[in-house]
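Excluded from the complex is one protein chain; the other protein chains are retained at their positions.
Each chain carries a letter (A and B) given by its place in the written order, and its residues are counted from 1.
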Amino acid sequence: MKRTVTGAVSSAASPGRIASAVIAVLAALGLTACGGAANPLSSNAGGGASSAPDTITIGSANFPESRLLAQIYATALTARGVKTTLKPNIGSREVYLPALKDGSIDLIPEYTGTLLQYLDKTAPQTSSEDVYAALPKALPPGLTVLDKATAEDKDAVVVSAATAQKFNLKSIADLAPHCAELTMGGPPEFQTRPDGLPGLTKNYGCTFKGYKSLDAGGPLTVAAVKDGTADAADLFTTDSSIAANNFVVLADPKSNFAAQNVVPLINAKKANDTVKQTLNAISAKLDTKALADLDARLSAPDHPDAAAVAKDWLASVGLG
Amino acid sequence: MSWLARNWPHILDLVRQHLELAGVPLLAGLLLSVPLGWLANRSVAARGLLLSVSGVLYTIPSLALLVVLPAVIGTKILNPVNVMVALTVYTIALLVRSVTDALGSVPTHVVSAADAMGFRPLRRFLTVELPLAVPVVVAGLRVAAVSNISLVSVGALIGVGGLGELFTDGFQLQFLTPIVVGIVGSVLLALLADAVLLVAGRALTPWERGARRAG
Partner (left out) sequence: MRAVLGELIGWFGDPAHWTGPTGVPQRLLEHLGYTALALACALVIALPIGALVGHTGRGGFLLVGLANGLRALPTLGLLTVVVLLAGVGLLPPIAALTVLAVPPVLAGTYAGVRAVDPAVVDAARGMGMREHQVLLRVELPNALPIIFGGVRSAALQIVATATVAAYVAMGGLGRYVIDGLAQLDYPQVLAGAVLVAALAVVLDAAFAGVQRVVSPAGARRSRRGRAGRVSAVRATEPGGTPG
């Protein structure tokens, strides 16, 4: 896997670099002792993690699909001669968006609907086109989105086959009368997001008995639905474990979850023509089927590297 | 095995990151602990305060410290300095105690002899007390090094974790190999650091060699 690690921890450790890191740490501790600085998002004391002007630092959220998309961006950009570094697994949007704003990363694969609702809690748009059209205005200054892919990976309320049968569930509306007896599960941030618990309450009048903090569509959430720790859970629609476990994806007639097309979110300063063309070409080839296949490939029993999966896919669509 | 071979360069990168994330705090912590330990040894009040503060510092959960540090010291969220500062805090918490004990254990007659020879306090501290304190300080450093190396991985939860990245990665993909490689790598690094410090400590205290052989 070809890759470099960014920030003060990059290239080989020389005595000079170690010394400067020690000084940075001492300076940072000195700051603490003197009462500290104010805003974590604006200042950059203690040695920056920002990347060089000609390098694009690509971040990813803390779930495999996001990592893979970041890897696809990185592989394609590198092939076009753009210098890239990867900063995978940063965390939830609540963490990586500030990182994008403070310049720690420059580019991250995003999902239109949930990004829009994060930026504008009252955004009414739900269709792919409307959401995408509303995004530029909602974005913080300096950030921009490039072309969206038709590929969608939506949050969805998922239940086990047994639960679906027991309550005769086809949609979240069917679930609503039973919410008070059920425990919902999902990532911690689902409790506070507009399309999370607040949205389910607002759109369906559904208030759950309890909420179990798990992970972002990962092994914990799947396990919790399987063993009944959570009666319903937030999973992603491209997740192959939904079919593998016979989980039932509940329909969302009130469009609590807006369209969630994959879209590159990028620092406008780093989006030169080569970068735009490369990323837009990827978006043009990426549909929901391709995304689901990529996810399934990544979690195949032979555990291929994200880099290899990315390279194969890019080659298969003529972008390699 | 093939996974290991394919990912070898990446793993080496993580090892280097891991060592830097753990090593810089060890150095910074040592630099800060020596004057603090000296202070603690000079006054009873300072000693009580420093030892109880370092006791409390050690109980702060590392993940919480990592998450709130940017808000406290004004760094960027993904800055590796956050991890380094957090580990420096733990290193100090461990070392202040070692340094204090070590300096306190320098026999009074040795200190008096240095005074009688006309050593000024600073020179006495640097050339007599500190060297004699080396064995106990090194013992503390070894504990801190092992602790730092195993703690770095928690940084993976905020995107800066050296070999810990293999834990979160493997976990999300439900793939044991990277996690096991990460654990083994982390333990090997810790044992290696421990051995290096042990040897360095012996090299720094040649006068102890005879004593060791004798007793």
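As a working rule, a contact is a pair of C-beta atoms (placed from the backbone, for glycine too) under 8 Å apart; a residue touches a chain by one contact, two chains touch by 3 or more.
Model, not experiment: these values are computed from the prediction.
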| item | value |
| --- | --- |
| Chains in view that touch the one left out, judged over the entire complex | A, B |
| Of A:149, A:169 or A:223, the residue in touch with the unshown chain | A:223 |
| Of B:11, B:114, B:158 or B:197, the residue in touch with the unshown chain | B:158 |
| Option from B:30, B:92, B:114 or B:149 whose C-beta touches the chain left out | B:149 |
| Candidate in contact with the missing chain, chosen from B:15, B:71 or B:200 | B:71 |
| Selected residue (touches chain absent from view) among A:30, A:210 or A:253 | A:210 |
| Residues of subunit A in contact with the chain not shown | 35-38, 91-92, 94-95, 98, 187-189, 191-192, 210-215, 219-220, 223-224, 227, 229 |
| Absent-chain interface as seen on subunit B, which is shown | 55-56, 58-65, 67-68, 71-72, 90, 94, 97-98, 101-102, 104-105, 135-136, 139, 143, 146-147, 149-154, 156-158, 163-164, 166-168, 170-171, 174, 176, 179-180, 182-183, 186-187, 190-191, 194 |
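Just so it is clear, only the chains that are shown with their structure count from here on.
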| item | value |
| --- | --- |
| Interfacial residue positions of subunit A with respect to subunit B in the complex | 1-5, 7-9, 12-13, 18, 21-22, 24-26, 28-29, 31-32, 36-41, 43-50, 59, 62-64, 87-91, 95, 98-99, 102-105, 215, 218-219, 298-299, 303, 305 |
| Residue ranges of subunit B touching subunit A (in the complex, touch as defined) | 3, 6-7, 9-10, 13-14, 16-17, 19-21, 23-25, 27-28, 31-32, 70-81, 84-85, 88-89, 156-160, 165, 168-169, 171-175, 177 |
